[in-house]
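Everything on this sheet refers to the single structure shown next.
Note that this complex is displayed minus one protein chain, with the remaining chains in position.
To keep things simple, chains are lettered A and B as they appear, and every chain counts its residues starting from 1.
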Amino acid sequence: MNSLNQTIAASKASFFWQWKDINFGTIIALVFLVSLICAAVVPHWFTNFDPLAIVPRSAFESPSLAHWFGTDQSGRDIYSRVVYGTRQSLLIGISSTGIALSIAVVLGLLGGLGGATTDRAVNWILEVLFAFPSLVLALLFIAIFGSGIGPLIVATGLGAAPGYARMVRGQVIAVRNSGYIESARALGHSPLRVIFRQLLPNAMRPLVVMLTMGIGQTIVWASALSFLGLGNKPPAPEWGTMLSLGRDFVANAWWLTFFPGLFIVLTTLSTTIVGRYVQQRLEGRLP
Amino acid sequence: MSGKVLVVENLNIHFGNRQVVRNVSFTLEAGQTVALVGESGSGKSVIARSLIGLAGGNSRVTANTLLYRGQNLLTLNERKWQSLRGREIGFILQDALVSLDPLRPVGKEILEVLEIHDWGTKTSRKARVIELLERVGVPEPTVRALQRPDQLSGGLRQRALIASALALEPGLIIADEPTTALDATVQAQILALLKKLTNEGNSLFLISHDLAAVAQLADKVLVIQNGIVVEHGPTHQVLQHPQHAYTKSLLDAAPAEHPRGTRLSSSRQVEVRPSRPEANATVILEARNLAKNYVGPDHVSRPAVQDVSFDLRAGRTLGIVGESGSGKSTVARIVLGLLEPDGGSVALKGLPWVSAPPNSIAERDRRPHRQQISIIYQDPLSSFDPRWNVGQILSDALDVGGVAKSEIAREVSQLLNKVRLAPDVATRRPLELSGGQRQRVAIARAIASRPLIIVCDEPVSALDVSVQAQVLDLLADLQEELGLAYLFISHDLGVIRHVSDEVLVLHHGEAVEYTNAEDLFASPKHQYTRSLLNSVPRLPSAHNRVPATELLCDE
Partner (left out) sequence: MNTTYETDNHTKQQSQSTSLFGKRIAWRLGGAIVVLWAVATIIFFAVLLMPGDPVLALLGGGSGNVSAEVVAEVSKEYGLNEPIFTQYFIYLGNVLSGNLGTSYSQHLPVTQVLDEHIGPSLQLALCSLLLAWLIVLAMTIFTSHRRSWRGRVGSVIETLAAAVPHFWIGLILLSVFAFGLRLFPPAGSNGWNTLVLPSIALALPLAGFIGQVTRESLDFTLDQPFILTAKTRGLSDVGVRVKHALRHAVLPGISLSGWAIGALISGSVVIEVIFSRKGLGRQLYQAVLSQDMPLTIGISLVVAAGYVLANLFVDVLYQLIDPRQERVQ
């Protein structure tokens, strides 16, 4: 039965266009991400305009050759604001995900590796944290520590942490109960060696994927918070803030909100695609 | 009902560019049973599925003739196939646990066939379901019909699966390995059931890898290798006077037929080994009064193992045989010190090795001695770190033994050599290897620490017969060469018979019989042992006759 499936799988894989298709999309996603990183580091390569310059007489110009994405209510060029905003967004995305994963790894490891009592305690903490919808948690945090980019990063990280923690814990437990860990014990390896050499590397493998995909998600959340005015104050070029600025003009100047949002979508998409590709490679091409 | 039920001429099946079945031809008369025998990858399952139009979306099925009761199967569109399936042709898969919808009561599954083909009325359908369950030998059918497959025992759910195939009295029943996932005693019962059905006039097309099971049921046998039928004819003739080399090798490989000390897989004549260590060799493993309880999902504590004791002597093989739930895997884990017993103790070469609380032995006291005992599993793949290749797996095992880093590469090659694998296998990953090769790697890892004892937990159960033969021969050679003692666990009595010096029979966690192999197989004392022996189907060439319809209902 197994080999019947293998036969079928082998013939499916020979569909040439399928294989080519995957690579094509991934390549585009990778290119996009790399450009984003460049835009974050050297934005002036991509645009000549000053994102903060106020030019009242150019206000509300629709997209044209002069201003690719149009201008906003103060005449600022939207395209350059998007470009400069990349740095903010990527910074927030990467740091929040970093914070979220750190919390998640600590909690997940404690729960997965610790004895029954530690596990129950961790589980209980996670359940309580989970009882707060992530934005509520973030709002409470910002309410205490004020708004601004610092609290924004921590708040978003906090919101994402419980979900990741559960995944890590689940992974650690699954690996802990696996056949090869038992084999390692049977061979006579010391517990520390088993944990550091085999258990942790195997359990943490999926984290790489989570990290890549998580960045996109955190950027979305962080921009939601910025949109609500709880992140960086305007006129800082940050995609979420730009959306909130453009909100009042959505009826007649759609480009104020369309382009920043589009970039959020594209960033999230790219991180998801690249993340999936990394996951497939890590799992080794399955038969 | 007379005439030809199935006429197949030059059946060819392609998947994309690969041809998996080549020019297969046979006929099935009404009331006959035809068996298709082969190992995995032989194409037997694809052929079965092509007879019901479910070979798979990207398959191409061509033939000169493919007739079911005169109806041309090659020209059917999907709608016509749907009308035919279940009504005219019934299909039975292996392992009802996954072949029946796990979330639905089995009665509903049987009812479905009746509903699809608009048979009878609501009330008459329900009555029919009960009637069918009775016919296949399910006790208390009204109650069982409401239970899900996971709530029934292996035998009962397989019977329910058979009932759903029979529901509309199809002219042809196709059974793809219908007994493979079952315990020996249950297998015998299902085979008896199938025999009863064929006696009642049903036509059966049976797919199997088990020649002995086929011997019981089939009128005609087709032996298939790599998509080609290499031999066919009346069952008696094929099994007792095989013409083709492959058929002969399949018959040679059956462990139950060959006594201890003979090779299973050689193309040369059957050799007999030099004599084995004496029965009074030193005892290197002593297990006394082992007991272990486990708590089920309903929070009730049940004994998995009760009062099991045995000795293992140097260089000898103790076979532990039992069906699922007998506790044999639990015993294996206790002996390895991976599971702490609730009672009893194990001594390794006289030293305390495992002991029940409150005198438990700490793991760090055991660890220095772990090199002396190794384990190989039924599924070696899950025992390998998924990141590592073969070389890394073996290096890791050698590392524990304190082998110097500079020596490791050489040792790895030597190990691979011992298990008859090419040295370049070290760079390959387990996923790329076949089942037999993976098991050899597992064996190489097990001998890396130069142990005294290897615990073999169903090491060949998942392998094809011919591969099984090779691995068993390898284990026998290594035992002789390295003076290993084996604790060999299996549910397959034929394998146990072939490998064991002494045998321990487990039933529901208790040791019902413990004696040397010859005595056990010649004159079993306990009733369970006898019923177990009777359940094993034997090839007609052997002098044992299997009682045809002795239904021992143990449910």
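We take it that contacts are C-beta pairs under 8 Å (C-beta built on N, C-alpha and C of every residue); 3 or more make two chains touch, one makes a residue touch a chain.
Since we're looking at a predicted model, the values are computed, not measured.
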item	value
Hidden-chain contact residue, picked from the options A:54, A:208 or A:265	A:265
Touch with the omitted chain, as defined above, among B:46, B:113, B:207 or B:346	B:113
For chain A, residues in touch with the removed chain	1, 5, 12, 15, 18, 21, 124, 127-128, 130-136, 139-140, 142-144, 146, 159, 163, 216, 220, 223-224, 227-228, 243, 246-247, 250-252, 254, 257-258, 261, 264-266, 268-269, 272-273
Missing-partner contacts on chain B, residue numbers	52, 54, 57-58, 78, 81-87, 89-91, 93, 95, 98-104, 109, 112-113, 116-117, 139-140, 143, 148, 150, 161, 164-165, 297-298
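Quick note on the criterion: only the chains that are shown with their structure count from here on.
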item	value
Distance between chain centroids, defined by C-alpha means - chain A, chain B (Å)	47
Complex interface listing, chain B residues touching chain A	15-18, 20, 40-41, 45-46, 56, 58, 94, 177, 336, 338, 363, 367-368, 370-371, 374-375, 377, 379, 382-387, 396-397, 400, 429, 431, 445, 449
In the complex, chain A residues that touch chain B	1-4, 7-8, 10-12, 14, 178-180, 182-191, 198, 201-202, 205, 284, 286-287
